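Missing here is one protein chain; the remaining ones are kept as they sit in the complex.
Letters are used for the chains, namely A and B, taken in the order the chains are written, and counting of residues starts over at 1 for each.
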Amino acid sequence: MKLKALFSVLAATALIGGNALAADVELLNVSYDPTRELYQDYNAAFAKYWKAKTGDNVKISQSHGGAGKQARAVIDGLEADVVTLALAYDIDAIADRNLIPQDWQKRLPHNASPYTSTIVFLVRKGNPKNLKDWSDLAKPGIEIITPNPKTSGGARWNYLAAWAYALQQPGGNEAKAKEFVGQIYRNVKVLDSGARGSTTTFAERGIGDVLLAWENEAYLSLKELGDKFEIVVPSLSILAEPPITVVDKVVDKRGTRKVAQAYLEYLYSPEGQEIAARNFYRPQDPKISAKYADKFVKTRLITIDQVFGGWRNAQKVHFSDGGVFDQIYAPGAKR
Amino acid sequence: MASIRRFSALPGFRLAMGYTLVYLALVVLIPLASVATNTVSLGWESFWRVVADPRVVASYQLSFGASLLAAAINTVFGLIFAWVLVRYTFPGKRLIDALIDLPFALPTAVAGIALATIYSKNGLVGSLFQPYGIDLAYNPNGVLLALVFIGLPFVVRTVQPVLADLEKEVEEAAAGLGASRWQTFVRIILPHLTPALLTGFALAFARAVGEYGSVIFIAGNVPMVSEITPLMIITKLEQYDYAGATAVASVMLIISFVLLLIINALQGWAQTRHGKGG
Partner (left out) sequence: MSASIALPGATDRYEAPSTREPLWVKVTLITLALSFFAVFLLLPLGTVFAEALRKGWGTYLTVLVEPDALASIRLTLLVAAIAVPLNLVFGVAAAWAIAKFEFPGKRLLITFIDLPFSVSPVISGLIYVLMFGAQGWFGPWLAEHDVKIIFAVPGIVLATVFVTFPFVARELIPLMEAQGTEEEEAAVVLGASGWQVFWHTTLPNIKWGLLYGVILCNARAMGEFGAVSVVSGHIRGKTNTMPLHVEILYNEYNYAAAFAVASLLALLALVTLGLKALVERQANRQRREALRERAESSGE
């Protein structure tokens, strides 16, 4: 009885899923937390573009969450036509399950990142604690809000930016960097599981002196939540490259490769770049970039390959179980 | 199967029992077995390394400590609520009686957001404590508050009917023999309520240990300080560590099962002590 009911439900879903009209295409874009507004705009633009070009209606569904959770959902069978995640490691994890080829990052320009971002500080209006650079964050009594690097992609960029800063200081080395990053994390008041959770904690709940945030997230907070805050750009930060790819196993099964591919490529077009810039992501296109130059502060940006030898290595050293991040919180390492 | 049951003239045992067992197996037991098999695949040594990791152990301490404390607070206030609802008449009594179950019916995500709004330092209640340097949210206090909220109905609802059924004659007799009201309460009423109180305590505790939705919004989630065990499972899962996640899950499952056995034994005890009422 129960089984019968179950199977009729299954059959119903299968029907809905597989019986779309020929001219209507559906795509699922599985993305990370702060890209909600970006893809809301972009999806509408792409649908218009695709309709004009092919006559087909394309409807793009969105799923957002912490990058780790999202990649895991795809691994567990969430049928994403494209993934647009916070960092390459999470897409590598999908590649390790053979859903996409290992060289996925070479398939699109700029390491498959149509836009970049960086990590900045969001502080309260007037910067009452006078926080100017990473070194100020390690001072006792400063309350920091950042998500958990174990579950949030943005948080990993935060962590690595702080680490890179310590390394680049005169006389900087791994041991000093570990000590420095440890001090910063001992000042962390709340570790949410995703970037959005952290922003809410900082902005809406009024917790903490500084939020370590994506640049785009920080600007969005200013726009959405009023000017109770200021953005501080540290002397050195990290070039965050949120990558994108089609999920080969899914698009081949669903027959959506062409439109999925076009969806991603359109992000590199002037229109796509413009939308990214308007949503506070740094565009790759030099023309658009020049147009929005005053929006994005120039600071020294290091890359993950320069300092950490790529994501797989960074992940293994810093964020795996028992890695450097865990050691910071190990008993005995406490204040 | 017919041979193992007491003779009964009623039909339908095979059908009902068979259906119960099949459905139970399909929906509950087989899925839960997946946790066991995934854990076994880990091997004893790595299992132990995962479940005895200091950060995970700290989460047990918080989850079980805060749940115990929350259940204890709920036992005290649950008794007070049951008492005033059964014995006194006052304005708003009907409203309280109906709304006591709110935590049970209110979705946990909604509860979590509402609690975070109220108890954070610029919230309605949180701001009252701020001048004294007490933070109610984003630390273990927040975990405790959320768990007190979700566990409240259990003690009230287990104690209330027992208290209502309590024979007043016994109390009168005690008073007649010269016992003070307090003595009557401690010697006569309280022992009578003990099984119900314990059951309510255990139910509130069992619910609190597993709670996730309302806690994460208000906990702060700092490793070693305010991470609850269900969050550890999610964290491991989001790092693609399925084996680690199921290992921690299996520890929680075993504890849940033992807790339930205790609760059911307590209920059995309560029933034999006070007739089949309860």
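The rule is short, and it goes like this: a residue touches a chain if its C-beta (ideal position, glycine included) is under 8 Å from a C-beta of that chain, and two chains touch if they have at least 3 such contacts.
Everything numeric here is computed off the predicted structure, so don't read it as measured data.
A.B. asks: So one chain is hidden, and I want to know which residue out of B:Val57, B:Ala72, B:Ile118 or B:Val225 touches that hidden chain in the complete assembly.
C.D. replies: Going through B:Val57, B:Ala72, B:Ile118 or B:Val225 one by one, B:Ile118 is the residue touching the chain not shown.
A.B. asks: If I consider the whole complex, including the chain that's not displayed, which of A:Ala45, A:Leu78 or A:Ile231 touches that chain?
C.D. replies: The single option touching the absent chain is A:Leu78.
A.B. asks: Could you pull out which residues of chain A are in touch with the chain that's been left out?
C.D. replies: Missing-chain contacts on chain A: residues 1-2, 5-6, 9-10, 13-14, 17-18, 28, 33, 36-37, 61-65, 73, 75-79, 97, 194, 196-197, 199-200, 204, 221, 224-225, 253.
A.B. asks: Extract the touching residues of chain B with respect to the undisplayed chain.
C.D. replies: Residues in contact with the chain left out: 4-6, 8-13, 15-17, 19-20, 23-24, 27-32, 34-35, 38, 77, 80-81, 83-85, 87-90, 92, 96-111, 113-115, 117-118, 124-125, 148-149, 152, 161, 168, 171-172, 175-176, 181, 184, 206-207, 209-213, 229-230, 233-234, 237, 242, 245-246, 249, 252-253, 256-257, 259-261, 263-265, 268, 276-278.
The definition used in the following text is that only the chains that are shown with their structure count from here on.
A.B. asks: Distance between chain A and chain B based on Cα centroids, please, to the nearest Å.
C.D. replies: A distance of 37 Å separates the two centres.
A.B. asks: Please name which positions on chain B make contact with chain A in the complex.
C.D. replies: Per the stated touch rule, the residues are 19, 22-23, 26-27, 53-55, 58, 116, 120-123, 137-138, 216, 220-224, 231, 234-235, 237-241, 244.
A.B. asks: Report the residues of chain A in contact with chain B in the complex, numbered from low to high.
C.D. replies: 1-3, 66, 68-69, 71-72, 75, 93, 148, 150-151, 188-193, 201, 205-207, 319, 321, 326, 329-331, 334
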